[in-house]
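Partial view: only certain chains, each at its native spot in the assembly.
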Amino acid sequence: MPPTSTTSQKALSGELFALSALDRWQTFDRIAAMDKLFLGLLIFVPIAIAAHAAHVSDTIVFFVSTLAIIPLAKYIGQSVEELASHTSPAIGGLLSSTFGTAPELIIAFFALRAGLVEVVKASLTGSIIGNLLRVLGLSILAGGWGKERQTFNRTGVLASGSTLFIALIALVMPAIFLATSPGIPAVVVDHMSDLVAIALLLVYGAMLFFSLNTHRHLYVEEIAHYEAKWSMERSIVTLIGATLAVAWISEILVGSIEPLVATLGWSQLFVGVIFIAIIGNAAENFSAITVARKGRMDLSFQIAIGSATQIALVVAPILVLSSVFFAQPMDLVFNTFELVAMVLSVLVVNIIVVDGETNWFEGVQLLAAYVIMGIAFFFHP
Amino acid sequence: MPPTSTTSQKALSGELFALSALDRWQTFDRIAAMDKLFLGLLIFVPIAIAAHAAHVSDTIVFFVSTLAIIPLAKYIGQSVEELASHTSPAIGGLLSSTFGTAPELIIAFFALRAGLVEVVKASLTGSIIGNLLRVLGLSILAGGWGKERQTFNRTGVLASGSTLFIALIALVMPAIFLATSPGIPAVVVDHMSDLVAIALLLVYGAMLFFSLNTHRHLYVEEIAHYEAKWSMERSIVTLIGATLAVAWISEILVGSIEPLVATLGWSQLFVGVIFIAIIGNAAENFSAITVARKGRMDLSFQIAIGSATQIALVVAPILVLSSVFFAQPMDLVFNTFELVAMVLSVLVVNIIVVDGETNWFEGVQLLAAYVIMGIAFFFHP
């Protein structure tokens, strides 16, 4: 019965971003070459620490720290998946979708502690824009090159687009609120940000309930595919080790941002939107492009759109709510420039995917949008 | 022939919001329990009058008036439908779709007479947002709970979405006009508002011509279903009685708004967007949720999107054009905050419906958007 098959396939790919992390690392398992690449990048961990200790130029410290975090973030993600596979599917799903954002959170915590609120917000903006334009654009271009077209399940991809749009509303309203309320006390904006952040976490909770309970059967097949590669001990040790290393390097990285900005004349906005945004989920980015190259455009879309959604539904509200512990509280008020970039990115992705197929030129379109935004962010004071 | 059947079904549900009121009340007839609820709410009519006469707290007067108008609005709607069924389908359709907005108009007239222009505009905003997010969200949640998914005719629903978007353009342009023309005389803005209002009424006229003339055959089946329950005399007497009562209570209600605002510290914006917006079409709201629960998502979408469209195409222009008779003329300039909320609501509904099916989580998404906007309106000065 084709309709049923289409429908269940749709649902399967539809809302599974909560669990798609599972599949990301499966794909990695199959690609030993990529594993070696990430293993090799670990060399930058001691280099970054040494460079910092040797007080070399902050620009060098910034870039080697960046390169050091990329593999560490990948190993955090992988160990969380391995740990998850030792538990029940429900708890495993909760674990992997919640702790998958750990690298972004750790870097952001150190940046917040250093008072770099604008860098943190810019990195959230950059993660959302980057996943939707750079990652999807490269995926569509890589997957579509040399082919007439790539098809994918339109309905499913559109479905996860709606969650993303709700998250977008939550990011837009506080900024419009502030812009249209001249003279409003900062404490009111903080209160409103906290309430909106709680609403976002509740939506995330509903999404988990949907994917792990009421519509859980849709994901069973995905979960069944996965077999633990690591023992629980190895998973835990890797997780702790990689997390501590990310924390250490993050502190070094964050310390180099202000000197870097002063040296190169770049704005904190640009550094956050372009550089900090990439390092937290570089591994997922490679993964999305890899599966696209294999023709699995559904999964590629899920990884990219799912990552963007998690930034808005989990990372942003946790940072807002936990920022009471820092000297400078973080609200949900993004600047107009960031918001317009996010709104346009979300809309263009919805317009690109609505016809259920892609070709290389659509990938070029998304990349062009990313480059145009990048130019604007570069010149923005 | 499935294509033909699909297409005519599409057309049927597609643009029938002009006549969908007919079906609303049929559904009500079948639900005696709901009828009793509304009958019971009538007790608040004498209570509101007595409370006002006894000079009790304005907060109490406000809330009992609110409860009193809900059943009265329902009886106005029902008597208009009954009257319509005694005429030809064309005249009946014209009657019911035009006078279906009477309660909203009466309340707004009294609010305009009292100079509460911002409350009136806020109630229009609230009606549009509320129908699209609260009513649709509850409908999708109620209809989808315990089910894998609810399907509906995507094409038809998208078609009425386009009418809504045109109305949105008419609401956005005057505000952007004012924002980008510093120092423009108020009289120019009023002139432009009047012309835009006339354009909206012409679009409404074209919509009636479409549904009652060129594409009338699409609606015959719907009309044939309906059988008058009330005699013409009973319809007329009920209509006059309920209209006079709504007028009376509206005056009481409007008189309590300013003291209420002063007492509770709420803004006129919040009172208009959340409370005044609900009472005029609370009955339709229940109706939309009821039919959704029965799996008729098409009709539920039509009622909700159709109500939002009528607010913009009929209620808003009539208020603007008739406001010359009031001390303070009303223009079509909504504030940026209201506009952003309306634009996002219209876009999210278009994104949610584009895949032709819903599940409970999408209902939660719409409700989350409503709650987030409600939080922002609450804190807005």
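Each chain gets a letter, A and B, in the order it is written, and its residues are counted from 1.
Everything below uses one rule, namely that a contact is a pair of C-beta atoms (placed from the backbone, for glycine too) under 8 Å apart; a residue touches a chain by one contact, two chains touch by 3 or more.
Here the structure is a predicted model, which is why all the values come from computation and not from measurement.
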With 2 copies placed, total copies in this complex: 3
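In this section, only the chains that are shown with their structure count from here on.
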Intercentroid distance (Cα basis), subunit B paired with subunit A, Å: 40
Contacting residues of subunit A [partner subunit B, same complex]: 7, 11, 15, 154-155, 158-159, 161-163, 165-166, 168-170, 172-174, 176-177, 179-181, 184, 188, 191-192, 195-196, 199-200, 202-203, 206-207, 210, 214-215, 347, 350, 354
Residue numbers on subunit B that touch subunit A, as the complex places them: 148-149, 335-337, 340-341, 344, 347-348, 351-352, 354-357, 359-362, 364-365, 368-369, 371-373, 375-376, 379-381
